[in-house]
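Excluded from the complex is one protein chain; the other protein chains are retained at their positions.
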């Protein structure tokens, strides 16, 4: 059993919108920032790596407003690895407040053919530290 | 039976990312642009209107990559109106290509109390032109 | 004597910030959108073109606030072409209001060597339609 990958982001003033709070598209940006840093650590966003992570589906539950300024904590866990897909769960928190939960489905793409390829054993091994089946 | 609300957005160069395509968070931005214009037309984003639309849940299926430059078409339909929630379906297309489908759940918030309020008859009447139950 | 290159952008709700107006960084985005479309028209943003436009300096005068919703008009003129640089002037307007003026210095970069290269005669000819020496 692993542990979620954790990163933080400092909110920027332009993350706010005219409703006075952090714009809802920024929640998607935060989720991507977490997934991208994890992907980069295991070599899946290297320019010449031949493979890239592709987002197939995003589900985002907005639980609480966030306001600027402050730091956002992004927890990213691998819930399950399918034949050709990764199922990821994320939590966005600010201070003690859980602001959002996200579930994403990702595929591994061959950057030459632009097609999804199976998740091989080497990648499964690299992702193992962040597998948390019941993360929510 | 109504018809979807349609708006367009010209892609901006900064909508792209290092993978050479339109960044996935921009899909969420496009969906919001469509919902916000519809909300504004029926007075739900007026600064002193007393009510605002709040995003509760977003589901986004990424079907195809988009590349800069070009125009994106955003179709927004009301699928169903609940007691305190609006269920919205959206389609993002570029040229002939359906790039994404989105389903969102929205609530109407009293801006003074910051609480969800029932969708009243006046609002139901205003939303009627855009109800398309089987939009997908 | 040429005429400015004109493009438009529909504001997006997320372009606003907590001060209730369009965020100032969006002015820079609008200027880039105008320059990028012009660059693309003359083949300077083609993926395999071997050359790209690089921004060296940006001067931006903020004259008026802009509010969502609405359309922004971006006028882009070539003021002067130096040996290795392009001097560009831009105007951002919304309705009848001149919201900002920008002056930028650009260089043409060889994408293989990442170095600035002289502006050759072919490029000068392509830029000629948009030269407006006294644009402001």
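Per-chain residue numbering starts at 1, and chain names A, B and C are given in the order in which the chains are listed.
Here is the rule we go by: a residue touches a chain if its C-beta (ideal position, glycine included) is under 8 Å from a C-beta of that chain, and two chains touch if they have at least 3 such contacts.
These numbers come from a predicted model, not from an experiment.
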Touching the absent chain when the full complex is considered, from B:17, B:61 or B:126: B:17
Contact footprint on chain C, counting only the chain that is left out: 18-19, 23-25, 28-29, 32, 47, 52, 54-62
Contact footprint on chain B, counting only the chain that is left out: 13-14, 16-18, 20-21, 23, 25-26, 68
In chain A, positions touching the absent partner: 7-10, 12-14, 20, 29, 32-33, 36-37, 40, 45, 47, 68-69
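We take it that only the chains that are shown with their structure count from here on.
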Chain A-chain B separation of Cα centroids, rounded to whole Å: 23
Multi-chain contact residues (two or more partners), chain C: 13-14, 20, 68
